[in-house]
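Of the protein chains in this complex, one is absent; all others appear in place.
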Amino acid sequence: MNLVDHLPALQVALPLLTAPLVILLRNGFLAWMAALAASLASFGLAILLTQGVLGDGVPEYAIGGWQPPFGISLNVDGLGALMLLLVTGASSLGLAGGRLSLRRDIDNRRAPMFYGAWLIALAGLCGIAVSGDAFNVFVFMEISSLATYILIAAGRDRRALSAVFKYLIIGTIGATFYLIGVGFIYMMTGTLNFADMALRLGEVIETRPIIIAAGFITIGLALKAAIFPLHIWLPRAYTYAPNAVTVFIAACSTKVSIYVLLRFNYGVFHGNLLGHSDLFSVFIVPLALSGILLASAIAIYQGNIKKLLAFSSVAQIGYIALAAGLATQAGLMAAQLHMFNHALAKGTLFLCVTAFVLTSRSANMDKLAGIGRRMPWTMGAFVIAGLSLIGVPGTAGFISKWYLVVAVMEVPGWGIPLVVAIVASSLLAVVYLWKFVEKAYYGTPPDGDVSAMEVPLPLRALIWFAALANIYFGLAPQLPIALAESGTGTLLGGLL
Amino acid sequence: MMATSTLPIILILPLLGAIGIAFTGRWPNLREAISLLTAVTLAVLVFSWFPEVSDGARPHLLLSEPLPGLTLALSLEPLGMMFACIASFLWIINTVYSIGYMRGNNEKHQTRFYICFALAIAAAMGIALADNLFTLFLFYELLTISTYPLVAHKGDAKTIASARVYLGVLLGTSIGLLLPAIIWTWVATGTTTFTLGGIIEGKLAGPAVGLLLGLFVFGIGKAAVMPVHRWLPAAMVAPTPVSALLHAVAVVKAGVFSITKIIIYIFGVDFLFNEPSAQWLQFAAAFTIITASIIALYQTNLKRMLAYSTIGQLSYVIMATVILKPLAEVGAAVHIAAHAFGKITLFFAAGAIYTAAHKTELWQLAGIGRRMPVTMAAFTIGALSMIGVPPTAGFVSKWFILAGAFQAENYIAIFTIIGSTVLNAMYFLPIIYFAWLAPPADGVDMNHGEAPKAILLALSVTATLTIVFFFFNQPLLDLESQLVESLPL
Partner (left out) sequence: MKLLGLFNYWVFAVLLMIGLYALISKQNLVKKIMALAIFQSAVFLFFITMSRVDGGTAPIIQAGVSGQIFSNPLPQVLILTAIVVGISTTALGLAIVVRLNEEYGTVEDNEILAMDRES
């Protein structure tokens, strides 16, 4: 075995093992350095894995040498690699860009604990992406969730506590539902391994428990993925979390739940359970559509930029869910690409917000009026990422929107209404983003002071790096497309 | 023979100019020098392609391929060549004018103004050079976004509200209608490349063609076909050089250029001529021409009147295109150029009057000809060109459009053109009369002279060109007749 074969295990082990070391460090700065190093190293591993996936493929990794289906296996395919890139990238972005903001939000004494929790969350999210075992996914899901609750509650805003409590309750219900579903499947098939499950499902005669299991799993994961109207925990959690944490979780945590949803509904049920895809579509598409439209409309009326972006996230998750619910090859491509592109755009936007709050100490849009003139660089990046969110050509968002519209056009009978809905919500996105852009450029600051107050150069450079990535992946999206194609191949199995 | 690989320089040059302007913002003279230098270099570069394209060369360059079959590619063909020439050439004049206007009115944020201007020109060049719908769309959106700060330049509440309408209508129509149209085209035909003779034929038929055409025409809000014309009067809050940019150089021209290009290269003239479901467009264009002219008749603000005049003139181009006969297609192309010269002159004159006399309403203009003879002479030439009186540019294009209409025996077009000519005369001639011959209105301050020299220089040049174009238009006609040479006459 060479190194590449061990990469899936390393991907989880590296942050997980660094976490206790980070907690032992006494100094906030050192802890940050260590956490950032671990996060960047994970990002490096994810890149290596991606190369592996696009090259010869990454072999299955059997933990402890126990071969599946009895042992626990780790699998990385195109979709998994895409998730790993997202998770580790978002974590690195949040840590690197959040140094100043976190120094203010987190007590120096408790900082090592905080960064430890950050790494544990990272390890959990990576674990979900690599694991080939349904129960293992549950454990990793809970590891990452518990750590995420800590991260969100770590800030100085007391409202974060009540927000995170709600998140904890709903998150736990979601995870427990998932566990019930897994239990039913285990009852009927006697296996927890995804690949094995798919094989044995075909032989199950009594399918009612399986359908019930599919229901529990889908609803449980929809809760965790904040698919409208199960999103009620999300806006407050995103809004009151420390800014750097929002960069991290907004970019990837809900998407990981959708990833598991795709794994189950396509990798396992689709093709093995008669009529399942229709049921899934009927359930998820209306929810996704109402999310796309309503959440965008609600976003328009928000006065807090973080809350606005949070509601926008709910709408964008709707896009992903809609594409995933179409149960077509084009739909799956669109869903995966939008996960990637939305993470890119939202990560950049929240990073810009981090910078705004750093200088003006408020995320209230009225207090941020005129910020565009005071922080032209950051605001420029915000506009670029905003355009990507809207789906303007030349940005990453356009690519996924193109795929999405092509995918819904294929839907017999519903093509045009769906296109109209997508278009309408893009226009709503223009409205809610421009509301802020206009205020930022042409509004008068509350104290009338328009002197420049940019954030330090390294942070500005990072923000622009992220913003330019939005453009780069809009003009040369070969990498996510290749990964999504590979992912679609595994999800639909032999159906391709 | 110029190397095809130099095509992107046409796009990169204004971008470099924008960066240069950004870094020299502190030294206005240097900044303006860079603006001018970029404009002149760009025009030289664009015009150096003219002979080759006129000889039939069609340079083509693939930049990248974001999605399979969806490419970012540049090419030069007669229509784009002409648009690039007009835009790059008028940019020089507009820059000269802007310098006079911005300094004369002590406008704020001048650096931002010049940066966005250069970006807008880059976008316009991209539209001119677009080889397919995707590339066109990309630069179309860039043009909208880069002109937004220009429209909102003043920054007060009213301006921002108008700029919001501008952005809302343009972005809304393009995302809401144009993008689905492009995707539909791509799904139906598997390509978005502009191809002589069109790509739709055999792929779509019946009402779908009319619907697709509707998505394109109303999706390209920049062409201001009613009812998506609201942004144009709203954008009148912008400084006058911006209005000139919007009306003559880049924005609306990009709109009608795109529609013309789509009709010729995506639908195909012959195919559309035989498709009954596409006939509605000439009614829409005729309606817009007549209605806009009537609304213009009732305007009391000079710039708003010019805005409605533009809306009518744009639909001339569309009407000419949908006559779908060779002479009319040439007329459409020539009208893009002719209207550009005439309208930029009119806006320069309006701006000159505002700068020198701070007058914006029509009734204030009585007797102004004696105070500002050069400005008003230019205004008169521009107005005559709008009506289509020889010897001005407007006559040339109207001639071709009418000839095409007779060729097609299209009486709707003929009557619309004649009717609107009368209406145009009705709203332009009184102004000319009052400006030169009437005594000043009561209480109007007449103690002003001519506008700054830079402004006068610019508007004299464009007025002269409006006349020169009447006598010297053969190269353009030669170029544009290549558009239709494959068509039966």
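Things worth noting here:
By written order: A and B. Residues from 1 in each chain.
Everything below uses one rule, namely that contacts are C-beta pairs under 8 Å (C-beta built on N, C-alpha and C of every residue); 3 or more make two chains touch, one makes a residue touch a chain.
In this text the structure is predicted, and so the values were computed from the model without any measurement.
Just so you know, the chain we are not showing touches A across the whole complex. Considering the whole complex, the residue from A:N27, A:Q67, A:S162 or A:T444 that touches the absent chain is A:S162.
Within the whole complex, the absent chain has one touching residue among A:I180, A:L279, A:A424 or A:A482, and that is A:I180. Where chain A meets the chain that is not shown, the touching residues are 135, 138-139, 142, 146, 149-150, 153, 158-159, 161-162, 164-165, 168-169, 172-173, 176, 179-180, 183, 186-187.
Criterion: only the chains that are shown with their structure count from here on.
Mean C-alpha position of chain A lies 44 Å from that of chain B. Across the complex, chain A is touched by residues 64, 66-67, 70, 72, 134, 137-138, 141-142, 145, 149, 152, 155, 160, 164, 167-168, 171-172, 175-176, 179-180, 183-184, 186-187 of chain B.
Interface residues of chain A facing chain B in the complex, by the touch rule stated above, are 387, 390-394, 399, 401-403, 405-406, 409, 419, 423-424, 426-427, 430-431, 434, 438, 441-442, 474-477, 481.
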